[in-house]
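With one protein chain withheld, the remaining protein chains of the complex are depicted in position.
Moving on, here comes chain A:
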Amino acid sequence: MGIAAEALKDFKGFHPKKLPEREPLSPGHRACQGCGEVLALRQVMKALGENVVVASATGCMEIISSPFPQTAWRVPWIHVAFENAAAVISGVESAYRALNRKGKINQPDVVFLAYGGDGGTADIGLQSLSGALERGHNFLYVCLDNEAYMNTGIQRSSSTPYGAMTTTSPPGKKSIGQRTWKKNVAHIAAAHGIPYVATASPAYALDLMNKVKKAAAVPGPAYIHIYSPCPTGWRHGTDLAIEVARMAVLTKVFPLYEVIDGKWILSRKVTKPKPVSEYLKLQRRFRHLTEKEIEAIQKRVDEEYEQLLAMCSLGAEPAEGEESS
């Protein structure tokens, strides 16, 4: 049994009627109306509780939660720069390890969380993330992926999906929008051989919170990639974040899975997937796409899902039953 499986052998998930009431990330922050990212972060924090130290990358979740002299944080929180949340939490975790060992403090059970957006994770912060995962610090890194640099005004990142309109991948006579396919950071994290990797979605809140709880329970590094709808940047209604997030799962665009000790486990098998066009049409960032381009996206989504199924124990039962449309 691997170290993650060992740590999780008596794991008990949250009960939907007994969720923690305390909100470590308090209401009253300055996120946009209908923000799916702050909702995901709220779920992460509810799952982690209050015996935690949080390191934030620069980005939407930093700027909306900490305008001096106000703060939305009821737990210790540090922001340093854009690209280094994983390195900062490395230092915090190491300090706690040393101070506990040397008898200078007695706080052995503190949990360490670093989070960043897709820019702070897939682009500018990828090196410091890789370093922290490789060194084996006992921490959880959460990527809140809203698929572009939303805080600076919707510029493309390496995590922006193919075809999407952003302010630096505009569609035009000679452009379809984003020309490249989305970088898969969860796979990159898993390639480090760390004990726990997962994808999660705020549309599946219990699944998300249980994954966070597992990640905190596992010794060593854990990585969770969370799909985080952005009404402002994706050009969809402010009441649609959860619907868009759910549709991403039901169309296989954003599959939910775990990698525990290197073993790939599908969280929800989508047996009767909806067409990708159902997902794309909810968001005006894709409205310029032609049928031919949508076909190319459908083909890519189908291929990647088949690859994922092949990696997930070759037909083993999914962890939490089937999801069909």
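In this text, a residue touches a chain if its C-beta (ideal position, glycine included) is under 8 Å from a C-beta of that chain, and two chains touch if they have at least 3 such contacts; residues count from 1.
Keep this in mind: contacts and distances are computed from a predicted model.
One chain of this complex is left out of the view, and of "Glycine dehydrogenase subunit 2", "Branched-chain amino acid ABC transporter permease", "DNA-binding protein" or "Pyruvate ferredoxin oxidoreductase alpha subunit", the protein name its UniProt record gives is "Pyruvate ferredoxin oxidoreductase alpha subunit".
Looking at A:43, A:84 or A:210, the residue that reaches the missing chain in the full complex is A:84. Within the set A:4, A:35 or A:53, the residue that contacts the chain not displayed is A:53.
Between the chain not shown and the residues A:3, A:110 or A:206, the one that touches is A:110.
Of the options A:22, A:97 or A:287, the residue whose C-beta touches the omitted chain is A:97. Counting the whole complex, the residues of chain A in touch with the unshown chain are 50-53, 55, 62-63, 66-69, 71, 73-81, 83-84, 87-99, 101-102, 104-105, 107, 110, 127-128, 130-132, 134-135.
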